[in-house]
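Please read the structure below before turning to the comments.
Rather than the whole complex, this shows some of its chains in their spots.
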Amino acid sequence: MNKIVREKNPLVHCITNYVTVNDVANAILAVGGSPVMADDINEVAEITAIANALVINIGTLNERTIKSMEKAGVTANSKNIPVILDPVGVGVSNLRNKTVEKLLETVKFAAIRGNLSEMAFCAGKNSATRGVDSNSTDEKFSAAEVAKIVAEKYSCVAIITGAVDIVTDGKKFAQIKNGVAAMGKITGTGCMLSGILGAYIGAIEDKFSAAVSAVASMGIAGEISFEKYSEVGTGSLHIGIIDALSKIDDKIISARGKIFYD
Amino acid sequence: MNKIVREKNPLVHCITNYVTVNDVANAILAVGGSPVMADDINEVAEITAIANALVINIGTLNERTIKSMEKAGVTANSKNIPVILDPVGVGVSNLRNKTVEKLLETVKFAAIRGNLSEMAFCAGKNSATRGVDSNSTDEKFSAAEVAKIVAEKYSCVAIITGAVDIVTDGKKFAQIKNGVAAMGKITGTGCMLSGILGAYIGAIEDKFSAAVSAVASMGIAGEISFEKYSEVGTGSLHIGIIDALSKIDDKIISARGKIFYD
């Protein structure tokens, strides 16, 4: 799968937050895509139109960029360009809730990725969220159930990241057990994964398999970096993840991927 | 002190500049806090309300975010959530001057951190500033005097960073002689410290002691990284600071802290 990404070099238009945008761009480059960041409403349609995928990440949304997200999303749909949603921190504020609801209504997403509480919101199983990095829900629904609901409700690939990552299109179901807890000590591993999902889904027709590979790539990169830098600290762990992503290939994914299909 | 931060894992809402925001987030995570960046006026009150501290950094302020800073600050005050101000570059433009004056009027700050010229402005001892990283004042007032004025005028903890860092609440006074000059060759060490102050003050009731520990943590992290990377360059020095922050603990602070109380 990664080979296809590197060969096709998909252009990934990201409307994303200013906290992790540099990492997102470098992660996309690392796995073989080309990032383009643009968020002015007067140009997003043109940029999306030439892209192979659009990634919408609401991490630092504002009134101006929300409109750009909608316009870019609608444009992508009209041109059959896959759109990935990262509903960062949804559940934390009414603005995020309303934005995500509106986006889910007006844009057809190829994939939605979040932690359990964010995805529970998308599933309509709202629950309180503490911060944007938390991963708690009311525990009435398992991650697998939430993912299935999201996938079916929006006819998309749903990806829930956590101790175990879940990918499903509603029919096929995969658990990915790569990654290390220390990745939560770096901001942006979720955002980077959403960017990488844009590269994989922008290059590969089978979106479910593309998402599984993207999720495994990120988890494996985290493991490789952790093996090298766990004693050094999170600054190096951060850089090491980009390093590992830039060296990832299908052989490494085969050898290290802990992917379980149900 | 750092142990308490890691146990309490305070949520720190930052309205901060887009130059160093990624480092601020990673520094907060490194010392044991959880960052959340959000600056739209329609959500800042909700975000601040669930946070343990609010950090306002005016580095790349604009008309839109200035209003958000005010709203978040007022909300924090109404809920007894401590607010930290980093008046980046105040003195350089009327916009910065007016913004800081307005913030100081409308928001009660738990702590204010800046270099000498920025803090001289807050003290009402205005002086020309050259750029945002400079540290000159008219030299009529020592850093200790300026810090005392700020602490008393705003009933806050005043922190002036420079060759020697100063922390005072107007009664208690500490000098911290950690850190290295090379930290000035990386953008964002001041912003990172302001973020860390949010984590420490968000977790620890004794704000003066919290600030002293935060300042020492940053200085020690700079030293540790410099010992390792001074010959390598400022890119590695930058990463090494995050590394060292992620490994900091009270034992290291005790062993290496050069903290002098008057």
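Each chain gets a letter, A and B, in the order it is written, and its residues are counted from 1.
Going forward, a residue touches a chain if its C-beta (ideal position, glycine included) is under 8 Å from a C-beta of that chain, and two chains touch if they have at least 3 such contacts.
No experiment lies behind these values; they were computed from the predicted model shown.
Asker: Full complex copy number, with 2 in place?
Answerer: Across the complete structure, the repeated chain appears 3 times.
Here is the rule we use: only the chains that are shown with their structure count from here on.
Asker: Between chain A and chain B, what distance separates the C-alpha centroids? Give it in angstrom.
Answerer: 32
Asker: Once bound in the complex, which stretches of chain B touch chain A?
Answerer: On the chain B side, the touching residues are 11, 18, 21-22, 25-26, 29-30, 34-40, 42-43, 46-47, 50, 64, 238-247.
Asker: Going by the contact rule set out above, which residues of chain A touch chain B in the complex?
Answerer: Contacts found on chain A: 17-20, 22-23, 59-63, 89, 92-96, 130-134, 185-188, 232-236, 238-239.
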